[in-house]
Structure formats: structure tokens, C-alpha cells
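The complex appears here without one of its protein chains, the remainder shown in place.
For chain A:
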Amino acid sequence: MATEILMPALSPTMEEGTLAKWLVNEGDTVSAGDILAEIETDKATMEFEAVDEGTLGKILVPAGTEGVKVNTPIAVMVEEGEDAEAAAAKAQEAAPAADAAGKAAPDGGSAPDAPPAEPKAAAPAPEPEVPEGTEMKSTTVREALRDAMAEEMRRDDTVFLMGEEVAEYQGAYKISQGLLDEFGAKRVIDTPITEHGFAGLGVGAAFGGLRPIVEFMTFNFAMQAMDQIINSAAKTLYMSGGQMGCPMVFRGPNGAAARVAAQHSQDYAAWYAQVPGLRVVQPYSAADAKGLLKTAIRDPNPVIFLENEILYGRSFDVPALDDFTVPFGKARIWREGSDVTIVSFGIGMTYALEAAEALAKDGIEAEVIDLRTLRPLDTATVIESVKKTNRCVTVEEGWPVCSIGNHISAVLMQEAFDWLDAPVINCTGKDVPMPYAANLEKLALVTTKEVIEAARQVTYR
């Protein structure tokens, strides 16, 4: 009986990878545990082992192939006497259709809506800070973040990066790839697993005149460091009567990744946004990731820079400028519209933009605003938009109680009450710890469908 070997998902968010190298040849006998191939994911190069014994009948995907979707048959194992060619033909016939591939986990059948397909990033409205005719370069969010750090480290030798696995491992999510080589171990520092300790050490280094970038492998682990972030970093300037500032950046992925359950899937945007003394940034596009991180590193205050693992691998146009920065406190209008204002930030923008596209097909023109920074919050842009559309839907991944959406609703009620034609609806993650099961996880997350329904509700259409 022939066995197909499928392209493995080697990380929770991997949807495709590169088959870098086969370490066995057709006709070789393999045992369980033998290394079959090297596969490059979005984060690392991994060895892929055989789980069964048999003969490698046929290689279906040659070495060097990029963009191989998870679950695509890459080879066929045959038993003695079996016809490798026939088995291979059968395997390819049964290969999953392209749209069904790319999901590491089985799709939860009972979830009410289809899983969001990998969205193609909508073309953003032109950035006003960018001169017309500027060359644009397609860049992933991951590269944009790395470029921002590298540029700022070249510019200012007091800037250094510390965190778990940032140096020799090149970053748990490969954000710091290449930085150790360029800047050396003095400025790219692997820490022990000591969030509370190294966050506090970073605060002290900032008091001492340096500009630390502290990477949390994810913001879930920053809860261990919360006291240093809030009590030491955010409050000291005030408590010292303006003497002792804390110019530093805490950054890392925030929010749900995929199938990593409750303790690794929390959106902290609203938590940090509540704290005076902090700046809170949550970019969506690669251009904003780069421009805002550069601004964050230069800012004289402690900045919480919330990234998103799922967005790391997405490509966007980034202006090819020597020194591209994006100011804090300025929302960006991604799409102009007259019927409803959809306000979001970070990965929530994915749902907001998808919803806007779907709504447009039905003649509802949504204006989509990316807040980009949550503290300071550009309420003026939101209010102006609502004065035009008279309706507002907010979208975020975090929990509903005391959410960013709640705050925006309150601001609109106080400052644009007479312009509102419908109550503001907050689309959020559900009020539950993130479940592991694929179908429940999908239910827990905010969806494009919910955003569409909310927009219809506020437009009474």
C-alpha cells in the first residue's frame, strides 16, 4: 500500500514553505526517524523526518520548489513490489485543491463562516508623508521590522536589542535576522528566559542613557514583566518631576497566532492603551511597521509596539526611502467611503478591509480607518469620518469588555452624538479564553462576516 508524504506544517502559522533539499533519493529504503528533507518555513529551516519505513518510490516535488502548500503530497513511499509511478499518479490526482490547502489544522466544520482565505492586502491610499512618485518595494512585515531596527541601530549607537533568541537564533520569529552579524553581540543580546528581569534591566539601561529595544518572544510573556513596564517604565518620568525618562521600546507579537490556545493568544492592546506614560502602537501594514518602529525607537518615551505573528509573512508596498518614518497619533484612511466608518488596527484591519470589499459589492461604501497608534489615539480622524458617514463599526481581536472599541464608542457619543444615526457596534474577540479546538477557535475570533453584519445593522441594510 503506497503512502503519501505530505508537506508538513512546521509551525502554528505555516501555510506554505520551500522544499529546500531532499536528503534521500528515489529508491532509497528509509526507516522511521530518517531525515527525508529540509524544509524552510517562514521562520526557520527544519528537518523533516520519516514516520514510516519503506522505499521512497517517487519524489513529487523537487528540491528548490518554493511556495509548497501544507498538505500537498511531496513524495510517495511504496512497499516492495509496488509500482512507484502508478502510486505517484494516484497521489497527485488526489492532491488537495489549492484553496483547501494551506491550513495546518483541519477546518472546523461547524463554524458559521468560511475560514478567511489569505487576504491579498488591499492597496493602501497613498501615504501623505511619502512624496509622489516614490518607488515602492514589496516587503514583508517581518523584513520591514528588521529593516527599521537595523536603520536605527546604524543611526544611533545607543540603540541595542535584547530578548530571548534574538541573536544567535536570529529571532524566534526571524525578526532580528542578520542583526547579530551586522551589529555584534554587544548590541544584539540573547537573554536568559527572564522576562521580568530583562524588562527591568532594559528600564535601567534607558535610565542610564541607552535606548533599549526589548523583544518579548510574544506579549503573552510580558505579563511576567508587567510591573516593570507599568510601574517603572511608564510612571518614572512623572514621579521624578520630569527628570528621569525611559526612552525604550518593548516589542513582539501580540494577539492570537493559530491553535496555540488561551495562554498564548491574547490581545493586550486595550490593557496597555489604558496606561498614561506609555505610547502604544499596533501596525497593520509593512510600511507602517517600519515607519512606526523607527519613530518608536527615536521616541523619548516607553513604547509598547504590538506586532502580529500572522501578519509577519504578509507583503505590502514600503516606500524605498532612506529614512521613512510614520508619526504617532495619526490614523490612516485605507479606503474612503460615505456609508459607514469601520475603525480598526493591527490584524483587525484584515477583517475590516475584507468586509469593506464585500459591502461595496452590495453598494455599501465603507470608510476604513487604521488607527495605527492607540496611545496617542487619533480620535479626530474617526470623528471627522463619522460626521460624514453617521455610522461606525469598530473591529479588534481583543476581548469586548473595556475594549478599544468601547472607548471609541464613548468618544463618539460624547463628541459626535448629533451625527450618529445608529449605535456604534464593537466587533471584538469573544469574551472567552482562546480555545484550542479549531472550530471553537474560529468562533472565538472576530470574523469578516461579523463586521459585514455589523455594517449592515448600522446602515439598516
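One rule holds for everything that comes next: a contact is a pair of C-beta atoms (placed from the backbone, for glycine too) under 8 Å apart; a residue touches a chain by one contact, two chains touch by 3 or more; residues count from 1.
Here, contacts and distances are computed from a predicted model.
Participant: Looking at UniProt, which of "Metal ABC transporter permease", "Peptide/nickel transport system substrate-binding protein", "NADH-quinone oxidoreductase subunit L" or "Pyruvate dehydrogenase E1 component subunit alpha" names the chain that isn't shown?
Facilitator: When "Metal ABC transporter permease", "Peptide/nickel transport system substrate-binding protein", "NADH-quinone oxidoreductase subunit L" or "Pyruvate dehydrogenase E1 component subunit alpha" are compared with UniProt, the left-out chain turns out to be "Pyruvate dehydrogenase E1 component subunit alpha".
Participant: Touching the absent chain in the whole complex: find that residue among A:T236, A:T373 or A:T389.
Facilitator: The single option touching the absent chain is A:T236.
Participant: Identify the residue among A:A63, A:M244 or A:A380 that touches the chain left out of the display.
Facilitator: A:M244
Participant: Any idea which of A:L210, A:A261 or A:L443 touches the chain not displayed?
Facilitator: A:L210
Participant: Using the document's contact rule, name the residues of chain A that touch the chain not shown here.
Facilitator: Spelled out for chain A, the touching residues are 158, 160, 186, 191-192, 194, 196-210, 212, 227-228, 231-232, 236-245, 247, 276-277, 279, 298, 300-301.
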